[in-house]
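One protein chain is absent from this view; the other protein chains keep their places.
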Amino acid sequence: MSDRMLTMSEALREAMAIAMEERPEVFILGEDIGIYGGAFGVTGDLYHRFGSERVRDTPISELGIVGAAVGAALSGMRPIVEIQFSDFTAQAMDQIVNQAAKIHFMVGGELHVPLVLRAASGSGTGAAGQHSQSLEGWFANVPGLKVVMPSSPYEAKGLLLSAIDDPNPVIFLEHKLLYKIPGREEVPEGAYRIPLGVSRVLREGKDLTIVATGIMVSRAMAAADELAVEGVEVTVIDPRTISPLDMDPVYASLENTGRLMVVQEAPEHGGFLNEVIALVATGPALGHLIAPVVRLAGMNVPIPYAPQLEKAAVPQVNNIVAAARSVVADWR
Amino acid sequence: MSDRMLTMSEALREAMAIAMEERPEVFILGEDIGIYGGAFGVTGDLYHRFGSERVRDTPISELGIVGAAVGAALSGMRPIVEIQFSDFTAQAMDQIVNQAAKIHFMVGGELHVPLVLRAASGSGTGAAGQHSQSLEGWFANVPGLKVVMPSSPYEAKGLLLSAIDDPNPVIFLEHKLLYKIPGREEVPEGAYRIPLGVSRVLREGKDLTIVATGIMVSRAMAAADELAVEGVEVTVIDPRTISPLDMDPVYASLENTGRLMVVQEAPEHGGFLNEVIALVATGPALGHLIAPVVRLAGMNVPIPYAPQLEKAAVPQVNNIVAAARSVVADWR
Amino acid sequence: MTTIPLLTGNPLESNVHARYALLTMSRIRKLEEAVEDLFGRGMMHGTMHLSIGQEASATGVCMALNIDDQITSTHRGHGHCVAKGADLTRMIAELLGKENGYCGGRGGSMHIADVATGNLGANGIVGGGIPIAVGAGLASKLMNRGTVAVSFFGDGAMNEGAFHEAANLAAIWKLPVVFVCENNGYGMSSSTELAFAIDTLAERGLGYGIPGYTIDGNDVSAVYEATQAAVQRARNGEGPTLLELVTYRWKGHSRSDKNLYRTKEEIDEWKTKDPILFFEHLLKDKGMITDEEIAQVHAEATSQVIAAVNEAMKGVPADPANLLDAVFKKVSA
Partner (left out) sequence: MTTIPLLTGNPLESNVHARYALLTMSRIRKLEEAVEDLFGRGMMHGTMHLSIGQEASATGVCMALNIDDQITSTHRGHGHCVAKGADLTRMIAELLGKENGYCGGRGGSMHIADVATGNLGANGIVGGGIPIAVGAGLASKLMNRGTVAVSFFGDGAMNEGAFHEAANLAAIWKLPVVFVCENNGYGMSSSTELAFAIDTLAERGLGYGIPGYTIDGNDVSAVYEATQAAVQRARNGEGPTLLELVTYRWKGHSRSDKNLYRTKEEIDEWKTKDPILFFEHLLKDKGMITDEEIAQVHAEATSQVIAAVNEAMKGVPADPANLLDAVFKKVSA
């Protein structure tokens, strides 16, 4: 079955193909998604399979594209927009935030916007400050948007199918380092759906609860492997969707571990995973803490170009290991 | 001296006039800031005093305006951009986030961007979902931006003068309900500067530490007055700038009170004041907490139109009083 | 009755059409006057953008559309909404923040939409509706629906990037879209002379390969004719058209406007070009209507608006209790 160890690109492509076969109202639009196959190769051969109307190449006009998707969604379609780099959502923020997110509410339910916006997110490819951001925090603070951060090919396929089904706008942030790497789990061939708003516990351990998002999930898992050798047992939780956010497994785990670490790539100052900390600190889970919370996040810098700088700017496996080791050692 | 009990509009106008007199490179640009005097009347008569070149009316082109300001700033000017409603920063996000915030860093220091972007923020005027947002969280999570949230006319003038002096891009978010109300403090006539990155302790009390931003500072102060009558003594801290964020007075206060409340208008989920909670929960201040943190924030909804809905959507004085009363009563 | 069914055709096609066009313009005018009054009496929250003086453009455009043709509208959208066939009671109820308002009190004046009449909504964002109309046109094309999407926007909106990107997409994909620019001379205080370096805004179509026409926006029949041709072109798969409808707003931009950027003389001169009076004169010249009938039409409009206000007043104020539930559409639906 190792032929089902797909990359995230392959898994996403399968999800889109299934959705397009299931529903005539699903179509994809974006820059270079046609013959080119997508800036990261995600749409691949879909253009040849579904034609240029449903896999629709656009000019370089992010605001126009997202706006057109909003209008199509209001008119009964289910568009999937691909934005090449999540950084370019900046171009389309009005349509995302002032239109898509709010229309259903503002018009009193008369309309809704079943739209998926997929974008490549995160650093690690040497593309520097304007092509490497982790912007999930912007969208998470906008009521009316759902925000998904798949951490593996398996998750990506199941979550994308749910996102396409959802009658609301969904921001789907794909870490670009995951596109080309086969996952550690088989990806089932047909359709399966992972509900939005359900966290996944990837690993259970009694010493520390790690909540990580996107690419940091695999780094946390790698760190957990290393830590296990030293006898430090770690729980790793992947929220999968940050809006809505499912905290129940975190609370449950903290009852056992008493120690919490959050790990995100986005800049630390004002970053989204503060929400996890806040929910713990404002509720009964606070009483279970036996140590200060550990926060690992991107440095408060634009992502730099040179590889040694770029690596230093965001948490790596060794940073997670070191921080975990010391919080467990220092707080008994 | 009561003629110096200015409104925030007046205080901001004075700051801009002083800066324009001090430096020829300061100029203002924005929609309807000329003869009209600004959507909220902030620029007022500056057009008549400084002329149409330095108080420059623009077409409705937020992205173009902010971009032009970036280019002018790179060329030795100190532009002040007025965006009528902070919601329309969505139109200009690329220039704010991908350009202004990052240029100094990305070009290795060759250039810098001394730019102030002023925008009317927040709800309370019945303007509904697209004219009432509190978007500080977006900017706070972008390294390279400073973010100011004045809570009174006095603060506004001194902070704006510092923002104009600053060689970096500053996002200056003015709550629209403050524009027309005279402050509780005299505004000195000449130039004075309040440094960016220094919190202000407005009131000291032993029972509870409240950190509030923008319009919530005055609500917290009003709540503190009410609570004082009941014998509940509250410290109120206004960070004034959320990037950079000065936490020292918060930590100091928590040593006495052991109880923390944060109050913001922005939607709760992923909102900026989570940063304050996170900094407390990740450090030694956690040890001083004797109660779960209380978080009061906007509901996770777009700001609604009808007055009764709009009020319900964001914290009011009575909500602060009630929450303070119970955290003090319940955790002794 | 505070709704009337949409009638299509040239306002001069028959006496029935003429009466319909006049009634529609009158209903818009009376509604706007009622809104101003409610606002003045402190019964309405927020702000308001009145379209008094611009009734012919909304009416003429919508008479060229079928009920399932779609529109996107603007902050100055009451007229478009009425002309497309909305219920005046639900409109006013919305302004009063009532449960039975179009938006259940959640949107107010700038966010009224009406699925039944193809109205995809007003918009508080200048230019915000333009790409949305293009998307509606794209949906029509993808699904072979034969419907057209019309985007109303102001002169000011034309300088937003949203216009640009939307116009180009519609042009290259030959979408069934009509771009209707209501050029009332000002974007808030900013005159078209200062905001553009071209003679007519219709010229802006040139840069996209979109034919553009400048029309007297106060002549409801001329507006209809131009729109009808554009709609036909769109339905034929020949792509979008840009219509510049030259008109004027009599009132300030919004409640806080002191009209410092324009003269009283200019306003007065435009009042002599009242689209309603102009149409009445035209009809009388053609012997299509009598003074008595005209008075009747206005009386009917007035009574509809009064009925709508009275009915709306009885509505239940919107309830904060269910706000959180209203943010997302339920997944099951």
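Going by the order they are written in, the chains are A, B and C; count residues from 1 in each one.
The rule is simple: contacts are C-beta pairs under 8 Å (C-beta built on N, C-alpha and C of every residue); 3 or more make two chains touch, one makes a residue touch a chain.
Please read all numbers here as calculations on a predicted model, not as lab measurements.
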item	value
Touching partners, among the displayed chains, of the absent chain	A, B, C
Option touching the unshown chain, where B:99, B:235 or B:282 are the choices	B:99
Which residue of B:44, B:67, B:126 or B:258 touches the chain not shown here	B:67
Contact partner of the left-out chain, one of C:138, C:195 or C:323	C:195
From C:17, C:49 or C:164, residue that would touch the chain that is not displayed	C:164
Residues of subunit B (touch criterion as defined above) contacting the omitted chain	24-25, 27, 53-54, 58-59, 61, 63-77, 79, 94-95, 98-99, 103-112, 143-144, 146, 165-168
Hidden partner interface residues of subunit A, rising order	31-32, 34-37, 39, 41, 57-64, 87-88, 91, 125-131, 299-302, 304-313
Touch residues of subunit C, complete complex, unshown partner	159-165, 168, 171-172, 194-198, 203-210, 239
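Here is the rule we go by: only the chains that are shown with their structure count from here on.
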item	value
Computed distance of Cα centres, subunit C from subunit A, in Å	40
Length of the line joining the C-alpha centres of subunit B and subunit C, rounded to whole Å	36
Cα-centroid distance, subunit A relative to subunit B, in whole angstrom	30
Of all residues in subunit A, the ones touching two or more other chains	94, 98, 105-106, 143-144
Multi-partner residues of subunit C (each touching 2 or more other chains)	94, 103, 105-107, 111, 123-125, 128, 161-162, 326-327
